[in-house]
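One protein chain is absent from this view; the other protein chains keep their places.
Chain lettering (A, B and C) follows the sequence in which the chains are written, and residue indices restart at 1 in each chain.
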Amino acid sequence: MAENDRKMHYHDYLHIDQILSAQVLESEKAGRKPAHEEMLFIIIHQTYELWFKQIIHELSSVVRMFNVKEVDERNIGVATGRLRRVIEIQEVLVSQVRVLETMTSLDFLEFRSYLFPASGFQSFQFRQIEAMMGLEEEHRLRYGPKPYHTQLHSDQAGEIQDLEDADSLFECMENWLERTPFLHLGDFEFLKYYKQAVEDMIAQEKKFIQVSTMDQDEKDRHIAMLEANSGYYEMVLDESKHAEMQASGQVRLSYKASMAALLIHLYRDEPILHGPFNFLSCLKDMDEMFTTWRYRHAQMVLRMIGRKVGTGGSSGHDYLRNAASQHQVFKDLYNISTLLIPRSSLPPLPTEIKQQLGFYFTSTDV
Amino acid sequence: MAENDRKMHYHDYLHIDQILSAQVLESEKAGRKPAHEEMLFIIIHQTYELWFKQIIHELSSVVRMFNVKEVDERNIGVATGRLRRVIEIQEVLVSQVRVLETMTSLDFLEFRSYLFPASGFQSFQFRQIEAMMGLEEEHRLRYGPKPYHTQLHSDQAGEIQDLEDADSLFECMENWLERTPFLHLGDFEFLKYYKQAVEDMIAQEKKFIQVSTMDQDEKDRHIAMLEANSGYYEMVLDESKHAEMQASGQVRLSYKASMAALLIHLYRDEPILHGPFNFLSCLKDMDEMFTTWRYRHAQMVLRMIGRKVGTGGSSGHDYLRNAASQHQVFKDLYNISTLLIPRSSLPPLPTEIKQQLGFYFTSTDV
Amino acid sequence: MAENDRKMHYHDYLHIDQILSAQVLESEKAGRKPAHEEMLFIIIHQTYELWFKQIIHELSSVVRMFNVKEVDERNIGVATGRLRRVIEIQEVLVSQVRVLETMTSLDFLEFRSYLFPASGFQSFQFRQIEAMMGLEEEHRLRYGPKPYHTQLHSDQAGEIQDLEDADSLFECMENWLERTPFLHLGDFEFLKYYKQAVEDMIAQEKKFIQVSTMDQDEKDRHIAMLEANSGYYEMVLDESKHAEMQASGQVRLSYKASMAALLIHLYRDEPILHGPFNFLSCLKDMDEMFTTWRYRHAQMVLRMIGRKVGTGGSSGHDYLRNAASQHQVFKDLYNISTLLIPRSSLPPLPTEIKQQLGFYFTSTDV
Partner (left out) sequence: MAENDRKMHYHDYLHIDQILSAQVLESEKAGRKPAHEEMLFIIIHQTYELWFKQIIHELSSVVRMFNVKEVDERNIGVATGRLRRVIEIQEVLVSQVRVLETMTSLDFLEFRSYLFPASGFQSFQFRQIEAMMGLEEEHRLRYGPKPYHTQLHSDQAGEIQDLEDADSLFECMENWLERTPFLHLGDFEFLKYYKQAVEDMIAQEKKFIQVSTMDQDEKDRHIAMLEANSGYYEMVLDESKHAEMQASGQVRLSYKASMAALLIHLYRDEPILHGPFNFLSCLKDMDEMFTTWRYRHAQMVLRMIGRKVGTGGSSGHDYLRNAASQHQVFKDLYNISTLLIPRSSLPPLPTEIKQQLGFYFTSTDV
């Protein structure tokens, strides 16, 4: 119920006139027959930008919730819900590509020249999103001689720099993980137990290979594979090894945060860890969806203009496809999967700790 | 390549500032803490309106192509492509509902009162789309005491009336079907053969039921069903029966157009009929997608506000759900399916007609 | 790593030969040219049945977790995850309809007669799912003179009866809600506060209408609407009113369970209620997706065979469309939305209760 006497109308509330007068066809301005498909080209990009604004709205609020000394427990659920919303929006972004693909390259040629040299690289909001996620200039795949921000209006480039300097979602998550109180619970030393479990598991796997019916050649290959993979475990078992990998850029997440993430993944069924696990899962989902979107975008460019070389010196498609995986921010969370061990090999939690990890409030107390 | 020396930028071309300054939160204007979810509510509706504009752009162009004495053959393919684009857009409209569903009813209550009495019924563009499709005031399910257009700004109501008076997509299609030259090809009387084929088929089905192992009760039920259905065939076989059904509102499409649509469906594999068949199929797909969208919308309203009674005197959900099927425009095309007979029962086309229906140009002529 | 020396192969593990030899075309057995599209018809139904088996696997496990005196707290998260999986499967079921729609009605006619009188109504597993959800014979929309189970093989009909007699997901949820300890927390009487808040809200809304610029006619309509809706609140505020509605079939969920669901919806941000809220949300999502699937199925039948009258005496399409909303099981959860009031009108929880609803374990304890 409105708190004053005005009579709100859908049309005015949504500023429909303002929105619907923002489609100006360059092919029409040029005094020629308007290119039919230019309308689609403009409108789909405008919907993308509207959704980007919404994503920024959600990510900012999540960063605000986590960029504090002590994260309010109830905000983990709220933040997870908002990331889920971002993921649903990303599904829409990806599925919209099918709409753009109904425009063929011949249709595009009707107005493409009028747009020169405008480019999707110039989307300020998408750049904001990347910076808020935690992607920085140094992680980017360079396209052409100049850094990415030279594509932007100059005031926008400054804003991006500010965003990169501020705490990103990646850093907020890292800080929050480092502060989780679960790694040392009373006398329970999680890592000591985990280390033992990993060693037992590897020894057992080696034995299985040796007694199997495979020929020696195949056995050797499997043993080699097993040894290659045990290197991953060292990363958590050995802090200095992790430091090396961090220095060389193979890993970004701190040692302490990695351990906390590992523990959360392994004991995610404990009620108190369920929320944090869902939150980390949503970060991965969101990160993957951006990758998927970049990838679909690259495929679409391939259809539209083939492998034409762009100003960056290579084809736009090849750049976009390679950037798709390079620009993934939360890679280290994926690698947690490499470190997991079966629940049956998990060191059991001492009963008193299990109780601490449950909810205080139970029906018997009422 | 630009035809003058200006340097087009993505940001200016897409009028990003204009688009991104059109989100004004009423919950914020009221001087309170802005409701976090109001941004989503505004943005998703704005993307809907942008897509509606695109749909109108496509439908108008299709109406223009068909609203002529003789439809240019090459435009059938172009029009079909554009309807396919509309269908892909509709897929996006439907999938967007998932995004809105991430807003719970409690979130909605934070700002709902500020919007009163604005309503999605007031979307002028959606009303335009319906009118362009061929939905008229008289076909509408009435909600509340006043007709739909009283919801609109007064100048908009006039425009809708003009659109309803002009030729809609339904009427263009009907006229085009009536003009197809295929019903009488030389000495080949399509309907005569079809009538015979239908009678043979029904007689055979009756025989199968009678010799089957079913008990008498079940046989009777199947015979009754068979007879009920043969009424559908009469509609095409008997022009006066069709006129009656048209008068009572059971059928909207003219007799002649219905026959042409039937022939196109039956002989769709002939190259020259393949295009018309695809065009009719897209009309059905598009019509169905609008129904699906209305239905999903109804479900979403149910989640958001339950079965609260609206100003129309019944719950919004119930109205929307019933309107979903009532507002379907191309129902008669669906009913063509009822009239089809197996290819094996089809009267074969005389060779000379088959040749006429093929392409003139063949490799042997080169 | 395998625990014996066998060498598992993808082909054998998945019993591919068994799966891929189960497509027997009736059109081929009849000694005629196989109907190309019959393969699609068989395969898509087989994938549906495989997914039904998976859904049953998930639902059974959820029922097992909840069909106990005291639900293990950690199982709420697990159950919610499994319902989310069911929802993703349902998305696939719905999107598969697009595949079937690539088969036109003319294609279907090539083999349809061989299938007579087989029908999708005869899917035992789908019937099982419905019974496990909580749909019983008495809630069903009847099609034709005989109850649904007569369509099944006789041993299957018995199994369905057993499922209907056992506790369904609906009943498990109802029992679990009735046992939640949150309705009376210390001295805090939730309903007393809620009742006051609702009355205040309605009084305020009435005032807004009266001081608004609407004409008297419109004011009257809005007041009438307001009064119609306040009846919903009575349902919770007045136990005997609820009993009446239950008796008349308007409501199925018990009074106590309804109140618990209302409280969970209103205070869902409390960490301890976040899990239960997510669980209830998933039940609604799943229920809605079944409705959507039934609806899409009805639309597809309309395309395939039009409004042909079936053995039930009405058209299959009309039956399926009406059943879609009638067969929804968790309607009462949707109606909770009608009962919600804005967070700002919510009675605040006393501090000591808020603490009880949080997690015991906080970082300061470490």
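Everything below uses one rule, namely that contacts are C-beta pairs under 8 Å (C-beta built on N, C-alpha and C of every residue); 3 or more make two chains touch, one makes a residue touch a chain.
Here the structure is a predicted model, which is why all the values come from computation and not from measurement.
Novice: For a quick check of understanding: of C:68, C:115, C:166 or C:224, which residue touches the chain that isn't displayed?
Specialist: Candidates C:68, C:115, C:166 or C:224; residue touching the omitted chain: C:115.
Novice: Consider the whole complex, including the chain that is not shown, and state which of A:140, A:303 or A:354 touches that chain.
Specialist: Looking across A:140, A:303 or A:354, the contact with the absent chain belongs to A:303.
Novice: Identify the residue among B:68, B:166, B:224 or B:272 that touches the chain left out of the display.
Specialist: Of the candidates B:68, B:166, B:224 or B:272, B:272 is in touch with the missing chain.
Novice: What is the set of subunit B residues that contact the non-displayed chain in the whole complex?
Specialist: 1-3, 5-7, 70, 73-74, 76-78, 179-181, 184-185, 204-205, 208-209, 211-214, 269-272, 274-275, 356-363, 365-366
Novice: If you put the missing chain back, which residues of subunit A would it touch?
Specialist: 104-106, 109-110, 113, 116-117, 144-145, 205, 208, 221-222, 224-225, 228-229, 232, 265-266, 268, 281, 284, 288, 291-292, 295-296, 299, 302-311, 313, 321, 325, 334-344
Novice: Could I get the residues of subunit C that touch the absent chain, sorted low to high?
Specialist: These residues touch the chain not displayed: 1-3, 7-11, 13-16, 18-24, 26, 30, 36, 39-40, 42-47, 49-51, 53-54, 57, 61, 81, 84-85, 88-89, 91-92, 95-96, 98-99, 102-103, 113-125, 153.
Keep in mind that, in the parts below, only the chains that are shown with their structure count from here on.
Novice: Central chain, going by Cα centroids?
Specialist: Per-chain C-alpha centroids ranked by distance to the global centroid put C first.
Novice: How many angstrom between the C-alpha centroids of subunit C and subunit B?
Specialist: 29
Novice: Centre to centre, by mean C-alpha position, how many angstrom separate subunit A and subunit B?
Specialist: 39
Novice: Suppose each chain is reduced to the average of its Cα coordinates; what separation in Å results between subunit A and subunit C?
Specialist: 31
Novice: Which subunit A residues reach two or more other chains?
Specialist: Within subunit A, the residues that touch at least two other chains are 1-3, 7.
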